[in-house]
Every structure is written in structure tokens, then in C-alpha cells.
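Of the protein chains in this complex, all but one are displayed in their positions.
Each chain gets a letter, A, B, C, D and E, in the order it is written, and its residues are counted from 1.
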């Protein structure tokens, strides 16, 4: 089997969307599943984190975050200058790609688990840390001046956003409780995780199908961007991982974080902070192209690369 | 215990409905559970299917489907001529009884599992195949002429209907993935299956209770039909199973498929394709009478019959 | 770990509510989870119940219910005379505290399970029996005269209320089916119970946060009542448990039942039966103060007390 | 105005979800021949109602009816519920086909 | 009346949820430039529809449009659906900004 089985659910959803099946997954189920996934990923990360000395993570975390800021900063001029996108659109798309997709991360983690490739348990911390800096950068890029923006509401929006609250909340609960204490919750949050992910991917397939239509209007430049950007960012992730001496599994996860584009936190934040940006472009690219691209091609490719590049840098 | 425990949840729902309890199960939960059940049944069937040579199933499948067309073709004149129902109503009810109830099938399968009666793993394929031919027959019966109907939209409605998409999608995923590959999903789709079925039956009980009121107006003929029809169709199923040399368990499942009346795919399809038909009649009979009848009496009866008739034909 | 891990989810929800996070748990998920919890608690109780002779429980049950009527009867004059609350408000609050909180009971049970303190399996029967008498007492206290009230609709409201139907329904199903028969449902109703409870508590935290604002207007008397009342009622529960010669675990559960205030059955029933009562007061106290108080302080305190008072009376 | 259309009243009631059973019973008793309900949340004199749990959910009920029935219902709601419950009602004229249906 | 505002028709349709795809297609074909749908339940001549499962759910569709389009839609709905489906429609005048949008 070349594919993670969960990806087949995504393809089923995509198919149902494309043939205009009357299969509709209630919006409430989408929200419930996304709460579940965020919480479960946080909990799992927190339990793993208990095995590490937090102080040892500060340095790597700083490097991971700093390197990641390159992504929106490079994506923006490509989109604005080369692609001819309006400033707001280029900034918003850059923010989406600078931030991360929690579900893509989860699929990569389960890809690694299936092939038995271990990874550092603290990668979830990077997931949390990478979620928001790009959003702030995106707003600055869009506004041109830092002064004009009302940062208060935006910072509140970002830090009290549901994905941050659930991920960090889960991390802390997992960390405080530890592997033993969390056992009674294992059945829901860990044993069911992959099934719930499959269910969610079915839903994402349906949503992605409806987003692909948006993209037809967007032109080939964005299509190219939405596949080359993750590949380059993934490569950057692998090199950064090598710099930090992470395992192959860790490199794949970091590559996936860098390569993935957010569609939970970013769309809501950008919609409010950069109203002039057309969400059809950013969401269309992130969800209609990059998300399936990472699932089907990106993750195995990053694994292939991570093995070959092991030790480089 | 004479009953499958899951049936007690149906009775609880029925009771809550009858005493007008304020217990209401959100419509969204109904939809989520039905998506889960359809997908899980498909997956399970797909995994089992991997053990058979598909070519060997073509013959039996053809026979099973052909014999099944007798059900609407016999039910229609009974309802129209004998019962005095309008053409559209008779055709729509016939279509409901010719199609199948996925949940009744699931209860029969869990009845067999409980008493340790094995059955052929590919019965789910028959479930999928039996879902739609009766719907097409129903439309033809209602229209009298094949010419007038716009078949395009109807065929689209039937084949892109959510139950077909999820059942076939699940079948394919299960088949491609196989028992080993699907393991990480077992906890959600298989271990929880029976609990989810119980929950869904609670809900069906509430819905059935509200449908029984509809039936008071329908008169005794429909009541008789809604109990004698499944018995006869069940017998037909057992004989067909014997013809195909199925096991006792397989005979019970085929009997249940023949005997059960659809209330997921059929109501939606008939509502659009045969607008003149009164849904209170078809749904009232299928859900208010035949569904509980099969759960409480039919399934054990088909088992009793299948044992006694083993080898006949 | 001093805390039950599930309590951390409540705190996370509380925190998200207080910082005005955009984390919103869909109302439908709240309802689905509450149906699940009620049913699961009933089922578990029913299975345990099968081990006891019902006749032996009649006496203790009578005592437990009779002593419990003291709670609203004492709470009412305290609130009305001392606290200066209007008759209707005092009666409604008294009814909330006289009835029980199913979720608090579940947390206490999982607290006991974690520390390995066994308890009588039939406590769920007391939970069911304690749910409604206080509601009737509350209505009488509010109306002053028994005559004026239309008891028919109220009794219907109480006895066909969803919590009673699901708890008693679950009890009966569990009792009829027994530990063996219910096994296939264990995975959903028992293995997932604690995870679902955690999820529900997250939601309760969000709701409680919004209720705390209500309380600011209510003044310090109600705050004092909402902490001293559960402590006193908890003590009463322990003494009653001693009278009945229950185990320490049983005493903790009875204390928790007495100490907890209802926010599923009571709010709906009181809203209809005592319209003049301001729900912000009763729900604010029950959910905003007493619920977190019992989770964080009450349950461990009742345990501490139950050990110390073992044998007293 | 289209000649087929007649004037009727549309009465809209926004109230606490707990009242659904009672209000629906009243509507029928006062002559309404049908109604439509949607789930809602909101804010008003009784404070924010965010529909996060049953006790804070609202419903929005619409009734198409004659002016007489509308007035009867408004009168009844005012006497029976206004003092103690979160409830808002408003009335307007709408054009309907099949006026005898309402 | 605010000088920026113009009059348009608001057409509201309450019908069985199963009809959503068909009715939406019809609306577009008859010139509606947009619509808004909410999920609903209700009661009427076709009996109680409590939205407990798909077969008993309703939807409530609103269309802002010109009087001409509104009349065309009402006419079409009447001919196509009234005989066999649970459906209620009503029309009223509303004030909108950007009249050319509708």
C-alpha cells in the first residue's frame, strides 16, 4: 500500500464532491471533529513532552520559528511581484503558507507510525509555535506599516483562537497528567484518533472539492505556487532539522509543518485582519491544492528526501 | 436473552416517543451516526470481500438481484389492485420494500454474531446491489411509461446518493486496504460499531414513534401488508440463499435484505421521482411497522426458517 | 496528581471562556454528549444492580430520599428569610440544590475509581431517585398552596424529562442485559466514558464561565450559600451513609449527590413550573459556583470526611 | 400587486427554547394552522443567550395567519409570558397565495 | 425613508428539505441573484415536521429580488410543487441598498 489508508477517505470525499453527491457532512460534525483532533494532538504532545527537559527545547524552538519566518517573507514577493497578486492577497496567501496545517501534521505522524519511523515527541510544540508568527507577518506585509494596525484585537484573535487554546490546553493537560494519569482517556483521544482523522478527511475532501472550483479562476501561477512552495518549504524544513540534528522522522514532521498551509487558524484571522484579501485565493490554494498535494505526494517525498539528505548541513 | 441488546435501545426510543418525553436527538446526530454506520458497514464488507474472488460473485449477485425484482413487482399489484392504493402510492411503497434497510441488516448481522452463526462475508455486496434497482422499478411503475421520466437526474440522485457513495466508498477502501491496513481504524469503525448502532436505534425508536401516528389513518390493509410482505420476502430470501448454497447465516442475511424496507435512500429518491406519492404511507409502513417487526420478530423467524429449510431447493 | 485529570478539561473550558476565546462548542455536541453520559451512567448502574436483591434496596432508598428532602426544606428558609430572596427565587434555588448533578456524580465515581476506593454499585439508583422529589418540593414552596398548581403537566415534564428517561432506560437495559450481554456495547459506553466526560467538562467550563458573570449581580450571600450548602449537604450525606452502613466510597457518592446541584433537569422544570424565578440566580449558583466547588474541593473533602467520620452514627 | 395574492399577517416570536412545547400548544389553541421554527441565539433585556446549552438557547417561530388570530396570539403571549420570560414578538403584512390556508 | 434605500421584494419559501437542490436550481433559472437558507421545522397541512431525521426536516429560503422575478418564482413554485409537497411562500416589500444587486 503506497498510501496511508486515511488518505483514501479524503479521496472518497473529493470524489463525492466532484460527482455532486448529496453526501453532506453537517458543519457541526466538522467543528466537533476539529475540536477533538486539536485536543488529542495537544494531549499526545504534552504526554511526550514530559520526557524532555523544557530548557533543552528553547534553542531549537527559536531556530525553528526563525527559519519559518522566511516562508511568508519569501512567498510574499513571489506572489506580489512575480505573480502580480494585489498586496493584500499576496500577504494573506503568504500568511496561510507560513502557518501550519494541523491535519497534514497528523497525517504525516500517522504515516511515520505506519512505516515504523520514530520521531521526536516534542514536535507538537513546534506545531503550536509555528501557528501564529506567520499570521502577524502577513498582517504587517498587507498593511505595509506596523503603525496603522490595531494589534490588540488581532493578537487577541490569534492567541485566544480555538486552535491555539485547544493545542496549548491539551499540551498542558497532557504534560501535567503524564502518560499514567491520562490512561483513562486513552480510549477516546488516542485509540480513536486515526478513525476520527479518517472521518475528518472525508469531510475535508468534500470541502476541498468545492474549493477547487474557486481555483479555476485563479490561473496557473497560483497552481504552480501551491505545489512548488510546499516542496521548497519542505526542503527547508529538512535542512533545518539536520541543523538541529533531528531524526529522519523529526525531519519529515518539520518538513510537513513548513510545507503545509493553514486552513483553520489562518482563514479566520486573515478575514478579519486583512479584509481586502480574497479568501477564495488563499483557501483555494491551501485547501484545494497544497493540502491534497502534501497528503498524496509531499509527505512521502519529504521522507524520501529526509533519508537522502540525512547529515547534510 | 431472547433479544439482541441493541433492540432494547429501539424500544427505549419508541417508549420515549410514545410518552412524549422531551428527549430529542438532534437531527445532526442522526445524520452523523448514519454516515458512520454506512461507512463502517462498507469497510467491513470490503475487508471481507478481499477474501473472495470477485468473479465467483458475479453469478450469485445476478441471481440475488433478479429474484429481488420480484418483490416490488409483486408488491405493486397487491397494493394497487387489492389494497386500492393510488398508482403512485402503490409504486412508492413497492419501491421502499424492494430496496433494503441498512440498519436492519446490521442488526441481523449482530444477531448472528451473538449466537455464533457464521455468514458469507460478501453479503454486503448484495446489500449495495439491492439498494437501487427497486427504486427504478418503482418509478417505472408509477409513470406507467418509461418514456416520460427524466432518467438523468433520477439516476444521478440514486447513484450519487449518500448511502451508495458511503457503502461503495467504504467497500473499496476496505478492499484496497485489507484487514491489516485497516487496523488503526478498527477502534472507531469496528469496536464501536455496535454501540453506535444502539445509539442510532434509540433515535430510530423516537422517529418510528412519530411515524406510527401517521399509520392510524392508513387502515388495516397497510398494516397487514407491512408484516406479511417481509415474511414472504424473507422466505423468498431463504429459498434464494438455498439455491445459491449459502450458509444458514447467509440465508438469514439475505432474508433480512429481502424482507427489510428502505428508509434512507428510498424516501429521498421517491419524494423527488414520484411526487404524487404520499410519504406518510410508505415511511409509516416501512419505519412504523416493518422495521420494528423485523427487529423483534422477523430476524429470529428467518433464522428459525433458515435452519428448517436448509437444503430445500 | 491532586486532581482528577478530567477536571483539567473543565478548567481549560473555564479559561477559554474567561479570556473570550472563539472556542465554541456546538450546542448539538453538548446535547449529544449529555445523552451519551446519561445513558452510559444508567447502563453501568443497571449492570451493577443485577448483583443485588432489589428488595434489599427499598429501605435504604426510602431513607436516602427522605433525608434528601431536608435539603430543599432547609435551603428555602435560609434563602428566603436570611438571604432576602423572593419566594419564587428561593424555592427555585432550593429545588436545584435538592436535586442532583449527574456529571458531578460521574466525576466523583471516577475520582473513587482512580484512588481505588470501591463503592456500592447501586448508587445510581439513588441518583435516579434523588433527581425529582426536590423539584416537586420546590414548586410547592413557590406556590405556597398545593392546590393552585397544575400537577399533571409538571409531573409529565419531570417524569418524561430526558434525564429520567435515559437514566431509567439505561438502568433497565443494563439490568436486563447483564454484564455479559452488554459486552459488545462496552467499547462505546464504558471504555469511552471518561474521555466523553472530559469533553463534556470542557464544554461545562465554557458554559460556567458565562454564568459567573451573572453572579456578580447576585451578591455575596448567594456565593456563600453556593459553597456552604454543598458542604453541609455533603456532611449530611456522609452521616446518612453511615446510618445505612455504606462503604467509604458509597459515602462519598451519597455526599456528592446531596451536595451537588442539578443543571440538567432542574433548570428546564423550574423555568416552566416557577416562571417568576430568575434562572440567572439558580443556574449561576449551581453551575457557576457549586459545580466547580464540588469538582475541585468538595469531592476530595467528602472523601477526607468520610474516612474520618467512618462509624459515626 | 399580483392579483393571485392576498394579505395575511406574519407573526414572528423569538423566545426561550424551553417554551417551545407550551407556545406551540397555545398557537394551535388560538387558531394558527401552521408554524415554522428555527433555532436561534441572541441578546436582549434578559441578557446574552448564546445557545451553547439548552438553558441559553432561543427559538424563532413564524406564524402566517389572519389579523384576528395574530391579535389573539399577541394578546395571549403578552399576558402569559411577557412578565417572566425572554420573548419578543413582531407583526407585519405579507402577501400569500391560498389565503384560506392561513 | 432613507434616500439611499430602494424597494425590492423579499420572497420567503418554507418547504421540505428534500427539495433544496431542485428549488435552488429553479431560483437561479428564474433570475434570482442570490438566496439565504436556514434549517427549520414546523407544522402545517402536511403534518408535523420535527427535523428529527432528514425526511421530516424543512428549510426556509429567502430571496431578495425584483417584483417581476418574485412573481415568476411564485408562479413556478405554485405550478411545480404546490400540489404534491409541503410548501408555503410569502412576499413582502423591503428596503435595500444597492438595488441593482437583486
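The definition used in the following text is that a residue touches a chain if its C-beta (ideal position, glycine included) is under 8 Å from a C-beta of that chain, and two chains touch if they have at least 3 such contacts.
Just so we're clear, the structure is a prediction, and the values are computed from it rather than from any experiment.
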Query raised in the report: Of the chains that are displayed, which are in contact with the missing one across the whole complex?
Result: A, D, E
Query - Residue of A:6, A:68, A:167 or A:207 touching the missing chain in the full complex - result: A:207
Query raised in the report: Of D:7, D:29 or D:92, which one is in contact with the hidden chain?
Result: D:92
**Report entry** Residues of subunit E (touch criterion as defined above) contacting the omitted chain
**Finding:** 2, 4-5, 8, 10, 24, 33-39, 62, 64, 92-98, 101
Query - Residues from subunit A at the interface with the omitted partner, ascending - result: 24-25, 27, 30-31, 203, 206-207, 210, 214, 263, 267-268, 271-272, 275-276, 279-280, 283
Query raised in the report: In the full complex, which residues of subunit D touch the absent chain?
Result: 12, 14, 38-45, 58, 60, 71, 74, 78, 82, 88-92
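Please note the rule applied: only the chains that are shown with their structure count from here on.
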Report summary line: Co-neighbours of subunit A and subunit B resolve to C
Requested in this report: For the sequence-identical pair subunit B and subunit C, determine the rotation angle of the Cα superposition and round it to the nearest 5 degrees.
Outcome: 120
Query raised in the report: Quick one: which chain's Cα centre is the longest way from subunit D's?
Result: A
**Report entry** Farthest chain (mean CA position) relative to subunit C
**Finding:** E
Report task. Please work out the Cα centroid separation of subunit A and subunit C, and write it as a whole number of Å. Result -> 41
Requested in this report: Take the average of all CA coordinates in subunit B, do the same for subunit E, and state the distance between these two points in whole angstrom.
Outcome: 35
Query raised in the report: Which residues does subunit A have that touch at least 2 chains other than itself?
Result: 22, 28, 187, 192
Query raised in the report: Which subunit E residues sit where two or more other chains touch them?
Result: 39
